[in-house]
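For this view, one protein chain was removed and the others were kept in their places.
Now for chain A:
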Amino acid sequence: MTPPQRTGTAAALALLLMTATACGGSGSQAESGDGELNVMMYQDTLAVVQHNAAERYNEGADVRAVIDEVPGDGYDDKLRTVMGSGEAPDVFFNWGGGSIEPYVEQDMLLSLDDALAQNPEMEEAFIPSVLDAGKIDGVQYGIPLRGTQPVMLFYNEQVFEDAGVEPPETWEDLLSLIDTFNDEGVTPFALAGNTTWTQQMWLQYLVDRRGGHEVFQRIQGGDFEGWRDPAVLWAAQTVQDLVDRGAFGDNFASVSYTEGGASALLAEGRAAMHLMGSWEYSTQLAEAPEFAEEHLGYTTFPEVPDGQGDPAAVVGNPTNYFSVTSEADSEAAVDFLKQTYTQEYVADMVENGEVPVTTGAEELLDNSPNPDFARYQYDLVQEAPTFQLSWDQALPRTAAEPVLTEIDRLFNGQTTPEEFVDTLAALQ
């Protein structure tokens, strides 16, 4: 309980800090020229690869690379705060697309076109479609730093065996599996509805399969009338149909992904399938190692009726990127970026279960903790005609948030598919 004036103060104070820091934003860059290269990194178990890279880099350079790990929850707004406050890091982790567009608009990022021109081996090192996704308006701002993370359909092989069924290949298969598992008392699909972006994955695949890659490309290009594409309406109707059929059980709204809820449901056999990014494998390996090694199956998202899209297309995160801020010591930063395709770096990634996006990484995949899964993923991405970046990363944040909210409302039956389309088309 707070006295009245504090209601506003808490909110106002936060905004004051922003204002105060924004005014100082144009000031001198504290970090540059102090012999340190500050690298802001998303904190998780995989960041060990970047730590090792920094160590190798520090052996031969005058400038010391320092990895600052920032907790993943709220990484994006922490990044926004430091960038706006003149305390920007020199190099930072991001998702490309809409996640760095605002910084590009403010001329806060260094174009890496020159670096690529001077170091042709850098351009040749990566799978072209993935490197391309690090561009904003045709200018390179991001260099891939992680493995690829396509969204795929995971399933519990034990549950499928018990029910005597096979993973879905067509949409009819998928619908009949929903009935089968509901009769068995198993939730057909684990869905972490409390973590909105997990619901978004369903719409992404449905739209991509039904209408093709171009549907969202148009929206991503800024034309929100693109939401009125019939494929979007169909996808929204399909989502509500799935919910009504009990595809996600009846308490998905309170299941969280970040707290491990959905993954536990799959591992415990209380859910049969789970549509999730490829990192689900690492999550399961950490939380339920026995299940991950014995019974965790994976397949692609099935075709849909009258689908215009290529069934080999994938959605998800092509990879994560390092971008360099314009105030950074560009020479040192570019030197550091060269680490991301060294033999040691790629070998490190593979050992940690990642699937690199560097060309010619195939041979290394045998060293992966699960070579089959790694190769499956590598081929999936290699053969995919298109790789749609997650909507909430592809769109600018001002639009991404309302889109996530509307998707949430759609899954919870608080809006009709028609209203869903109208609301999204009306966004600015």
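One rule holds in what follows: contacts are C-beta pairs under 8 Å (C-beta built on N, C-alpha and C of every residue); 3 or more make two chains touch, one makes a residue touch a chain; residues count from 1.
Definition applied: contacts and distances are computed from a predicted model.
J.: Quick one: the chain not pictured, UniProt calls it what, "Sugar ABC transporter permease", "histidine kinase", "Anti-ECF sigma factor ChrR" or "Molybdopterin synthase catalytic subunit"?
T.: "Sugar ABC transporter permease"
J.: Taking the full complex into account, find the residue in A:Y42, A:Y57, A:Y75 or A:Y103 that is in contact with the omitted chain.
T.: Spelled out, the listed residue whose C-beta touches the missing chain is A:Y103.
J.: Which of these touches the unseen chain: A:Q43, A:N58 or A:T81?
T.: Hidden-chain contact among the options goes to A:T81.
J.: Can you tell me which of A:A61, A:A253 or A:A347 touches the chain that was removed from the display?
T.: Checking each option in A:A61, A:A253 or A:A347, the one touching the absent chain turns out to be A:A253.
J.: Which parts of chain A are in contact with the chain that was left out?
T.: 1-16, 18-19, 22, 25, 77, 80-81, 83-84, 102-103, 106, 108, 193-196, 250-255, 261, 264-265, 270, 397-402, 405, 408-409, 411-415
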